[in-house]
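A single protein chain has been removed from this complex, and every other one stays in its place.
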Amino acid sequence: MFDFCNVFIMLVLIIIMAYPLYFIVIASLSDPYKVINGKVYLWPADFTLDSYINVFRESSIWKGYYNTIRYTFWGTLFNLALTIPAAYILSKKKLAGRKFLSFYFLIPMYFSGGLVPTYLLVNNIGLMNKPYTLIFLGGISIYNLIVTRIFFQTSIPEELYESASMDGASHFRVFFQIAMPLAKPIIAVMALYYAVAHWNSYFNALIYISNDAYQPLQIVLRNILINNQMLLVGMDTSALSADEALAAARRQYMAQGMKYALIFVSSAPLLVAYPFVQKHFVKGVMIGSLKG
Amino acid sequence: MKTRLRSLISLLIGTSLLLSACSQSPQSAESSAPPVSSAPASQSSSESQSQSETAAPEETYDYTDYRAHSQFPLTKQTPLTLAVRRDPSYGADWEDTWFWNWMKDKSGLEFEIEQVLPAAVADRKNLMFASGSLPDVLIGFSFSTGELVKYGQTEGQLLAINDYITPDIMPFLSQWFGDYPQWESSCKAPDGNIYSLPCFNAYTPGNSERFFWNTTWLKDVGKEIPSTLDEFLDVLYAFKEKRPDSYPLGGGANGDDPRSYILNAMGFLGTYTGDKGYNIALREGEIVIPGGDPVYKEYLTIMKQLYDDGIINPSFFSMEKTAIDAMIAEDKTGAIPIYPYLATPEVEKFSQWESGNPLTSKWNSTPQWLAASRLIIGGCVVTADAQEAETIMRWLDFFYSDLGGLYMWNGPASNSEDCMGLTKGFTIREDGSSVYLDVEDKTYESNLVRNYQQMMGFFNVFGNRSNAVGEPETTQLNIMQRLYGAPIAETTYDMSNGDQNYRYSCLQHMTPYEVDKFPYIIYFDEETNTIVSDLASVIQPFIETETAKFITGIRDINEFDTYLSELKSLNFETYLNYYRNAWSA
Partner (left out) sequence: MKVIRNDWQLYLLILPAVVYVFIFHYIPMYGVQIAFKDFSTRLGIWNSPWVGFKHFIRFVTYPNFKKIIWNTLSITLYNLMTYPIPIILALLINELNNQRFRKVVQMVSYAPHFVSTVVVCSMLILFTDNNNGLFNHIIRALGGTGSDWLSKPSLFPSLYVWSSVWQSAGWSTIIFLAALAGVSPELYEAAYMDGASRLQIILHVNIPALAPTIITMFIMRVGQIMSLGFEKIYLLQNSLNLDASQVISTYVYEMGVRNGQFSYASAIDLFNTVINILLLLVVNKISQRSAGVGIW
């Protein structure tokens, strides 16, 4: 009975949640004016692939993908290397200086010097506009750190550590061989959080990267969108031929619908990769851990 | 002086250029002394002459020689550093462009350029000033008057260039200011200094605010393009009667807003953004803010009537821009404030539209229309710590000459040695129009792409994008014709070209009434700016919301007097006076 209700609720929820997503799909394939006039409900109206074509005609998009994949991969590794051990340490109630460390990490979550000093710092240490800039700037998210710490505290019992250290295991061994394997779910979650943050990041690249070769996907996509939307603004239109004016006007008109297509262009890779990460959330990962 | 000899030589040169494409340019006999310009009377008549006319009348300087338009080569001990805005999609690396290569070759200067994306400009600008790591020159960073005052006057980080605008250091710019003293005073900050280089735009019909009528709809109801407010309302209601499902007056609050057309009819001469009622406008020569003027009540009454009777879309205040444009495409509206071809790119569709006339009404008997400003500032600044500022200014003066203004964005003629094999340049066709050879042979897909990839990278930011120095009637195209050696021909409009179509229409209907005496550029000193922006952040949303409420009937129009006193309690008078004082100063 319970299961039946549950499934029913889930179905209703899925429909409500999925409709807007479905709408985005069909809107990206429709004429923008039909979309805005509410003519698009279940099917695309005036089917067209122009929105996608206009995005992919810009060759810069492949560089954008390449850079973003690179930043996401290395950046996430860097984030995890900082966050996981730190969260583990913070979860150890008996460690001397733990309270101090907790405050140490908590304060920057609220107090920040702002953009100007950070910019000056990045400039001074020579991190401006380099291929690895965006990898290092991701750093550590205090929020994620705290959530990971909670996980270590609640999901891994103290007895496990005690029994291991009584066996003579060093702290490193305990961490790497006992805690880490048990922390797979949270590592997977954090990897996902950080990866998505890298993938969607925009502002840091805007401020610190001026070289085309290092621009990530989000910057490239927004440029494409803005470019198409403002094709005729501030332009020397007196030099346009009739055909050119027509082509430009058409593209500007299509750009109004381009933002729907961009959702797919920017998130499709993530959505495709997601199922591989998901298997870590399955029940029963902890089977057999509490023996001894 | 030697003018007759010079013009004879130019004539010979011009003819020989015509005969041989891309030939070596003959030695120019003249030195590069700054030219003395004259405005030959024959220029204005050449516009309407037929195309068989031979090459230009009296030349005041050699068009084919860059040295007649600049002081190149210059010497500077250190490289000239610049931060330059770059187009997101089409912009090329500066070292790959024809323009900067030509410039490196001819100017004798070394350049170090950082290119910044438009989206990053606002933040980078603030950060650069805050961190103190500034280049010599910033181009394309759109400094507002507030920023010019802040960084120039208050912080002293921008160079005051007025001392450099002399016939010796900057002959061309001095001459522009000599011919247009009102522009010079517009460039001055409250302390009397000039902190930004100006941009002079050409007069182009259709650049100012616009309003268009659907001629098919007019024919259907047997009416003409209205000239008075009463006729205007008459036509709209006739539209509605004939087509009950339509919303005759198009546009919306979140896109192109038609309300300024009505405010204009009632005597408020304003800029583009005057429609929400809270920006400054001129009424009988005095600065007012429509939202606080007694006549505004009449305007609200009219608008409310239009709203109630379905003349404007009930979603007027919430529709997104796309929806606003869609109404035009779906033929649901007959009067619009947007360039028609942008909403309906097809020739049959946009040809139906014709520009409206400025209206008169019982509150305003002069038909007038505000011209787009021909002066833009904030596009180019020099920083205070720039090394060898005088040399930099001499370099910048080039952009105010005819050749300089052209080379920034269009590049050289195909028969000029300035092509340097890096660009194919432009040619003038038989009918007087220009074509870029690089586009004609499909190296680049369009003029726009070609210009961004080969040239300085932006349009209408600084320099002379207007007529030839001292010759008000010439156009950029005329300069190109002169450079190429083709006869000066009059501008023609191709009605199948969406852009030219509406411009021609505006030329007929709006241009005769255009007025350009207006406080386009207003300066406040920093303290006042803070006060004004705080007041604005309260007053502007108030006017905007209350206007919307009156129009949609949420608030009763009879409460208008209460509204005025509420406005007063927000320090409206003080706010208005700040603007009045700033303009008269």
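By letter and in written order, the chains are A and B; residue numbering begins at 1 in each of them.
Going forward, contacts are C-beta pairs under 8 Å (C-beta built on N, C-alpha and C of every residue); 3 or more make two chains touch, one makes a residue touch a chain.
Predicted, not measured: the structure shown is a model, and the values here were computed from it.
**Student:** Just one of B:317, B:399, B:504 or B:560 touches the chain that is missing; which is it?
**Tutor:** Looking across B:317, B:399, B:504 or B:560, the contact with the absent chain belongs to B:317.
**Student:** Can you work out which residue in A:230, A:247 or A:263 touches the chain that's missing from view?
**Tutor:** In the full complex, the listed residue that touches the missing chain is A:263.
**Student:** Going by the contact rule already stated, which one of B:110, B:417, B:534 or B:559 would touch the omitted chain in the full complex?
**Tutor:** If we include the chain that is not displayed, B:534 is the one touching it.
**Student:** What chain A residues would touch the chain not displayed?
**Tutor:** 2-3, 6-7, 9-10, 13-14, 17-18, 20-21, 23-24, 35-38, 41, 81-83, 85-86, 88-90, 92, 95-96, 99, 101-106, 108, 110-114, 116-118, 120-121, 125, 137, 139-140, 143, 145-147, 150-151, 153-155, 170-172, 175, 182, 185-186, 188-189, 192-193, 196, 200, 259-260, 262-263, 266-267, 270-271, 274-275, 278, 280-287, 289-290
**Student:** Residues of chain B in contact with the chain that isn't shown?
**Tutor:** Touch with the absent chain occurs at residues 122-123, 126, 129-130, 132, 146-147, 150-151, 154-157, 253-254, 276, 313-315, 317-320, 323, 529-530, 533-534, 537-538, 541, 544-545, 547-549, 552, 554, 570.
Convention: only the chains that are shown with their structure count from here on.
**Student:** If you average the CA atoms of chain A and of chain B, how many Å lie between those two points?
**Tutor:** Whole-Å distance between the two chain centres: 41.
**Student:** Where on chain B is chain A touching in the complex?
**Tutor:** Those in contact with chain A are residues 87-90, 93, 114-120, 123-124, 126-127, 130-131, 133, 204, 320-323, 325-326, 329-330, 341-343, 345-347, 409-410, 434, 446-448, 451, 459-460, 476-477, 494, 496-500.
**Student:** Under the stated contact criterion, what part of chain A meets chain B in this complex?
**Tutor:** Where chain A meets chain B, its residues are 32-33, 35-37, 58, 60, 115-116, 119-120, 123, 206-207, 210, 212, 219, 222-224, 226-227, 231-232, 234-242, 244-250, 252-253, 256-257.
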